[in-house]
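The complex appears here minus one protein chain, its other protein chains still in place.
Chains here go by letter, A, B and C, matching the order in which they are written, and residues are numbered from 1 within each.
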């Protein structure tokens, strides 16, 4: 039951690395929206490994098919089935892992939980599971764009200790972000980041980073009190992405060091609505959107699977040296960009439908 | 529907600041556990405002009554109703706010969402809502302690820019933490924190801080893959607490700056099980516990309601100077400690029951 | 988790016969509706035992208090806490049952499930649990009446083998139904029913019956496809009432004996909408309302607790003769009328909110 997310816009994903395919069922999408595979494929292409020398070398086409919920290019209001077949199946690469749990990977915990594992190791912890999310998120994004003019843009704001310069959250676009492989809008920083990733890949090691995301044009009043606060569901959504270690909304951890008199976002009248002069709240107060941009940050650890030799033990406790075979992703943050966008879209899409229940 | 949390151990809270009372219904607690009000009251006392000169001066007894689910001091397996009457009702203090939304408070967003507000302002965003959580969390904690030996300890690890020294997560206890009013185990830092809070209170301003929490003795294998990863539900739980801005598990944002070869937690055989030499994972891999302590950090912003004059606008957009009347909490982190513990207990209690469904 | 019902209008009930009280939390009720205890009490009074010589002699005041979610007589959009204290606590009457499970009662199954029982026997299977439902249902009813003009009327259509004459579902009112104690609008049948119940009570036996319910003025288009069809959720709601054994929508079991050409409800244009000439569908097609009255029937078995001697065995398997002590209800259907109405209101209230999510 843990593969389903959302209250009214509900996504269920399925699939492991080496079964017939991966996908999602998205239930709750309103009827009457135009939709075909071309609306979804671009975000899958952005997520796909093997896009550049920076990431894993596996080549996967990841072509999506819409199974249901759409007729003559228009949504019916019924569940939208989305499917991407698996192609690059090489269980051989994973044989080593059947005896040795990779440090900081889910091999060990899946074995402890289920007593059986997929040949690829951590089963549903695989990055391939996120394909279903990205496909469903693209549908949610289209709904948000067409019905409310909302847009969602994420980018790499740090790789290891290389930060991006400050970004104008009001104007940043995916076009700007995709100008370089690392998906950092700060060209100077992007160059350094790419050089670092190339070096780390060479060294068979890995690095982490941070993805920042802005959601613009949300009306005030979306979100729910108490347990389903907008920041709470965003936090769950982001921490459900593999390899994440932290989440911030608005001022985040840095905001804990400010005085209230500085941190408070004073109201100001503008364009016939109340806006705020600053946005330490990150667009949310008390779990509910205030009409300012929602800004969040997600921490990604360095990938666990590395080619470098590691001293560890096998499942029986015998000391071993592990050098992971196969192709590994030295840095996930560029590929994580569309995943963060997808999760934000799924959260906001759900709140959009929930808000309708509050309207007169 | 957003006032309910949990899949199998399900808590529903109710109540605003100025109605008859606040409380919770906890469904799913196993039968046959001894339970009475004395198991719950201590955590409510730790949460209560007016405990010390550091926090708000409001005196609230907050005595809990168990309404149902317990007979002859033993749980029946049926919903446990928990209730705390409201006493200190002074709607007069809040009259000012009917015209002026407090900056960075939920007054504005509740008005936008519901078109009506409780006289106390943000309604369910009130800190008093957390009473139901703390009461229900105390029951969950007792269940976790008795059935699995799990214990949960939270403390203040920073107030504004004053950090606590490193804490040994294996041995820290609530007794140690409660030795000072600020609930920081580092006595030296605690003194500085208390002095800062006293000064800030004097200045009618507020400060933020960080609460760290450890959950010990979890078996390996708890948690769920994909959307209900343990870190994801913990993140939701923590970001659902009022005034939170960030969440970290294990290495958190700092971990993004490490190489994989350094960040990976190597396995080691110990005490007949596989442990890890480091704990950058924070006790969780792929959403599932690995048997190491679960360690998390939560960022709390400075409270929004301050006595200092603020330039803002009223609901009609007219510029006003706001100086909040009444008694305000200059720093919430000491009182947030039992709330963080309660939310951790509710998350783990739910996973405990869910894990049973996986057992042979 | 099984004490919660509804997706968007969510009711959670709590309480056993001999704890401090019973009640409910209703989450999702829209803000801005006038509400006080007087809106709720009448249905509780109709449910209350001891109203007449026909039912159990226990006298219970069952006064409801609204704990939260309402301020100055207006709903806030937050969870509405509802509470009724228990008064008539006589655990002594139930001592006998600690050794002997009553035939066809939940004493045995609760013991098997939980390994512990409330002193009153079946714990949450008690009729007293329905107080929380009736209170919450009254709130849902008010919302449906005010926002959509929907009204819901139930009545006793059979006691044992005495049927009521056909009733005009378009015009029947609660005033008419409450003219006699048995709540059957057919005066002639009502007299026979009352005589039978009086005789059965004299004989320390019990009888069953049928409650019919009509929901009028539903717009076309409410309900959901597949698993949450309107008839499916109504069936769940009704079969969740203690002592129910069957459910019918529209033509029910009798409809299975008709040809399609007779059973089909032909469309006809009237009042600017499409209506149907007959209503074998019971107002629902494919899980979704068609604008005609929703008509359903619920079967109630004869109450299990009777004073007549029964040959059975105790928990250890020893043969015993059981003559239940205390006061028993010889026929539940008159008191079941407001419970059926409450459950219908909770189901329709949920669909009302869900329908909003489909609107443009």
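Operating definition for what follows: a residue touches a chain if its C-beta (ideal position, glycine included) is under 8 Å from a C-beta of that chain, and two chains touch if they have at least 3 such contacts.
Bear in mind the structure is a predicted one, so any value in this text is a computation, not a measurement.
Here one chain is not drawn; of C:105, C:174, C:335 or C:356, the residue touching it is C:105. Chain A residues in contact with the hidden partner, per the touch definition given at the top, are 1-4, 6-10, 12-16, 18-23, 25, 27-28, 31-32, 65-72, 74-81, 83, 113-119, 123-124.
For chain B, the residues touching the chain absent from view are 7-8, 28, 30-31, 77-78, 225, 353-354, 356-359.
Within the complete assembly, residues 1-5, 7, 13, 101, 103-106, 108-110, 112-115, 122-125, 129, 158, 160-161, 200, 205-210, 220-229, 231-240, 242, 244-253, 255-261, 263-269, 274, 276, 280-282, 284-291, 299-304, 306, 308, 310-313, 315, 317-318, 355, 358, 360 of chain C touch the chain that is not shown.
By definition in this document, only the chains that are shown with their structure count from here on.
The most central chain, judged by the distance from its Cα centroid to the centroid of all protein Cα atoms shown, is B.
Although chain B and chain C share one sequence, what matters here is the overlap of their interface residues, and that overlap exceeds half of the numbers used. With each centre defined as the average position of its C-alpha atoms, the distance from chain A to chain C rounds to 46 Å.
Annotation: 39 Å between the Cα-based centres of chain B and chain C.
Counting only residues that touch two or more partner chains, chain C has 7-8, 28, 31, 77-78.
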